[in-house]
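Note that one protein chain is taken out, while the other chains of the complex remain in position.
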Amino acid sequence: MIVIMRNDATREEIIKLIEKIEKEDCKVSVVQGEKQCVLGLIGDTTRIDPSKIEAKEFVERVTKVQQPYKLANRLFHPEDTVIKVGDETIGGNKLAVIAGPCSVESESQIIEIAKKVKESGAGFLRGGAFKPRTSPYSFQGLKKHGLELLKIAREETGLPIVTEIMSPDMIDDFERDVDIIQVGARNMQNFELLKQLGRTNKPILLKRGLSATIEELIMSAEYIMSEGNEKIILCERGIRTFETYTRNTLDLSAIPAIKRLSHLPVIVDPSHAAGMWWMVEPLSKAAVAVGADGLIVEVHNDPENAKCDGQQSIKPERFKSLMEDLAVMANIEKKVI
Amino acid sequence: MIVIMRNDATREEIIKLIEKIEKEDCKVSVVQGEKQCVLGLIGDTTRIDPSKIEAKEFVERVTKVQQPYKLANRLFHPEDTVIKVGDETIGGNKLAVIAGPCSVESESQIIEIAKKVKESGAGFLRGGAFKPRTSPYSFQGLKKHGLELLKIAREETGLPIVTEIMSPDMIDDFERDVDIIQVGARNMQNFELLKQLGRTNKPILLKRGLSATIEELIMSAEYIMSEGNEKIILCERGIRTFETYTRNTLDLSAIPAIKRLSHLPVIVDPSHAAGMWWMVEPLSKAAVAVGADGLIVEVHNDPENAKCDGQQSIKPERFKSLMEDLAVMANIEKKVI
Amino acid sequence: MIVIMRNDATREEIIKLIEKIEKEDCKVSVVQGEKQCVLGLIGDTTRIDPSKIEAKEFVERVTKVQQPYKLANRLFHPEDTVIKVGDETIGGNKLAVIAGPCSVESESQIIEIAKKVKESGAGFLRGGAFKPRTSPYSFQGLKKHGLELLKIAREETGLPIVTEIMSPDMIDDFERDVDIIQVGARNMQNFELLKQLGRTNKPILLKRGLSATIEELIMSAEYIMSEGNEKIILCERGIRTFETYTRNTLDLSAIPAIKRLSHLPVIVDPSHAAGMWWMVEPLSKAAVAVGADGLIVEVHNDPENAKCDGQQSIKPERFKSLMEDLAVMANIEKKVI
Partner (left out) sequence: MIVIMRNDATREEIIKLIEKIEKEDCKVSVVQGEKQCVLGLIGDTTRIDPSKIEAKEFVERVTKVQQPYKLANRLFHPEDTVIKVGDETIGGNKLAVIAGPCSVESESQIIEIAKKVKESGAGFLRGGAFKPRTSPYSFQGLKKHGLELLKIAREETGLPIVTEIMSPDMIDDFERDVDIIQVGARNMQNFELLKQLGRTNKPILLKRGLSATIEELIMSAEYIMSEGNEKIILCERGIRTFETYTRNTLDLSAIPAIKRLSHLPVIVDPSHAAGMWWMVEPLSKAAVAVGADGLIVEVHNDPENAKCDGQQSIKPERFKSLMEDLAVMANIEKKVI
């Protein structure tokens, strides 16, 4: 940690601050510039709260040297994390493809789509049972009944199921019934939920919040990991910017960034990012080319009558041809689907 | 609702779409331009899902005419909502000032600050018991013990207490013990929490999410209201932009915008917006000048040793002089503190 | 300047880097942490290019300690700059109000508006002769003829005139005819234009670019000042964010920030920020409350037939009542109009 003093800080103030820091078992190295004094803190600075130091009127600002996360940090865990889900894996040289409808609507719908995406090579089935919707008047999902239908689809196809949790009180059901528990963008900093998921044994698919920085996304993974569950899959799904042509702006630079900072696998959701079905194909290919460990794609057999997000779902035939392209693309990246 | 067709949409496709919309009890008015056809939907369009229409390949895009909220809409409720909290009110010609520390740290701390802010004219005491922190390793609040300390401070001073809830399982405790239940920016779209708060009888202070639009903020209020609780206080606390000098960018234009769109009272949090104590004073004055119904301000007797957010807390003396300025400012706006 | 090395940087690499920096007449202070090494550079670091250091694979990143601007820096020039324009001043205890139409449309129009705003107390007349428009098919201003009409309005009213320059080849005309030369948001980093304006002797009204940081705005002022012209008035006019209800998001926190960082006067443009006439009044009052040195407001006698930006112009009567409110507001801030 680096503390930059205001240029009018007195010698006395500086000495008092150093003494205070040293009480926290850190050593302080003083860099005396011509105008300003800078303190370099050496040792375990995780116990020092930068905002306390910035609260002093004679401090200009504080800059961190080390990342604030440990368990998720590649520095302390150089190898890629590979997560096993049934017979499938996520991370490493596998390109994980999760596909399915925005929401589970009926038994026949989810089974039909599950079969189709499996045929095309998807490794996992997605489908929302509990749906976070901006409006209280929109379809909120089939809830527990939706979970039951997902289980039937799993039985029919063998595909592990991925679905979103919205509240801590559903954790027992999800832990029992679901293969990968998804935390949506809006709950990325629902810290109570994160902590409780950290006490389960299930892989967690953690989506980046609409305005979350890469560091904040990794810190939310750290929340889960700090409670014991280290099976986290990160997911880039578009961030909110001034551009309104696309629903969100897919931040593909985040993929190599996360790969450098963390050992956790990271996948991409091209459907929510763009919000338009005709962008799913080029963005999926770009995601593989940039180094993502997988994709989560909305596929619907009848998008025009889908209960939600029809405009961003692709049909099974289009998904099939996409998967063929992705296989070639994955090959260049030395991965297999 | 307005549907803009692609310029290559066929007559047949247009007719089929019209028939489908009319089945939902809407009438359709066709505007045939030279290049493109536009459909105007007349009637109650709340049952029509724009994304289903946009899922059609021959539709360019859909534009809403009416706001998607009803209960929070000024159109259907022209008078300002005034919320009673004990002997105090929020909204109308009252300028509500909520003040106190970021987090409750000890009995003596919270009582001392409560007395000081009361002396200076604050109408409510704030103080975090459950703290949402980016890092799992940061101080997470005194939790239930913090609630107890707040109750003692209320008994000592008579000030109603405002504190943040983080999880639905605490709702019973909060409903019993707290005067205004705060929903933090990170939980603005924690829809499960919103729905359950809608079934309580307590005023809710709903903070705008870091990347939430004004419409989304009002929609989150609508979530609570749709369950029966109409006592909502909105709060602008800064949005996330590219500017990094300030922690967030306080969006004061949101105040007149919300006042025009909704009848709910709206207050401003200058402390979290800027993240720097020396900005609290000018931003507070600007908030009153722009028409806010109140302020929520972090005040700490010893910011340099505060357990969180010391850098953005002001000392009781500064708060006192701020309150004097605000009284004059409020007067111009025909309000009283 | 602080250089943070990667944790795998070798001793040899560090020594080589230190030697290189010391050749630029800087001293280096080494802070050896447990994991990472940090270098503190002492002396005049303005000649050191951070990007060269970051180009080294063993360097993590570089952090600046000092602001990169000197002439505009309050550190080296603690007193507020006050700029004289004819008999008027901008900065200090004066609240400068610049008012007038978006664009000059005719002699009678500009004279009528000029007289009206003068009556209400405006100190300066604004009016666009050269208009930067997003579309090549929109009205581009009366150009040189517009300048002539502004001069006539000045003669009629005595108000100094403020108008925007779009290209270096107009500098001679502007230097001769105009009292304050405005640089629009889109040209804030048109460095050729800035440099050439630095060689004139006229006050420059420099607007913040739509996505410019506060530091970049001040750096653009530094460009002009580095060529000799130190009469710069900065202007906050809204930044581009994800919020689309308002045209831009007025960043009022920028006012106290700029006041702390620089000695230059700073004014606010509430008309372009919001893009809606009914927001001009509350935002103007907030701008004064937050500490701005003045305002630039669009006033039009017939907004519905204005050749541009009618939706954000207020009528002279509304301007009159606004000025009465602002006078009271200014008084609280110990300023006079």
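The first chain written gets the first letter, and so on, giving A, B and C; residue counts start at 1 in each chain.
Definition applied: a residue touches a chain if its C-beta (ideal position, glycine included) is under 8 Å from a C-beta of that chain, and two chains touch if they have at least 3 such contacts.
Treat the numbers as computed from the prediction; the structure is a model and nothing was measured.
Taking every chain of the complex into account, the chain not shown here touches A, B, C. Looking at A:R6, A:H77, A:K115 or A:K285, the residue that reaches the missing chain in the full complex is A:K285.
Annotation: of B:Q32, B:N93, B:S108 or B:S321, B:Q32 touches the absent chain (contact as defined above). Touch with the chain omitted from the figure is made, among C:G92, C:G121, C:P168 or C:P316, by C:P168. Of the candidate positions B:R154, B:K202, B:R240 or B:H272, contact with the hidden chain is made by B:R240.
Checked against the hidden chain, the listed residues C:N190, C:N229 or C:S284 yield one contact partner: C:N190. Of the listed positions C:G43, C:P68 or C:P316, the one in contact with the omitted chain in the full complex is C:P68.
For subunit A, the residues in touch with the chain missing from this view are 211, 213-215, 239, 241-246, 249-257, 260, 273-274, 278-279, 282-283, 285-291, 325, 328-329, 332.
By the touch rule set out above, subunit B reaches the unshown chain at residues 2, 4, 7, 29, 31-36, 38, 40, 42-44, 63, 65-66, 75, 211, 240-242, 244. Mapped onto subunit C, the interface with the missing chain covers residues 46, 49, 51-52, 54-56, 68-69, 132-139, 166-169, 186-187, 189-193, 195, 209-211, 216, 219, 222-223, 226-227, 240, 277, 303-313.
Methods note: only the chains that are shown with their structure count from here on.
Put simply, the C-alpha centre of subunit B and that of subunit C have 31 angstrom between them. Separation between the centroids of subunit A and subunit B, computed from CA atoms only, is 26 Å.
Mean C-alpha position of subunit A lies 39 Å from that of subunit C. Chain contacts: subunit B has residues 211 touching two or more partner chains.
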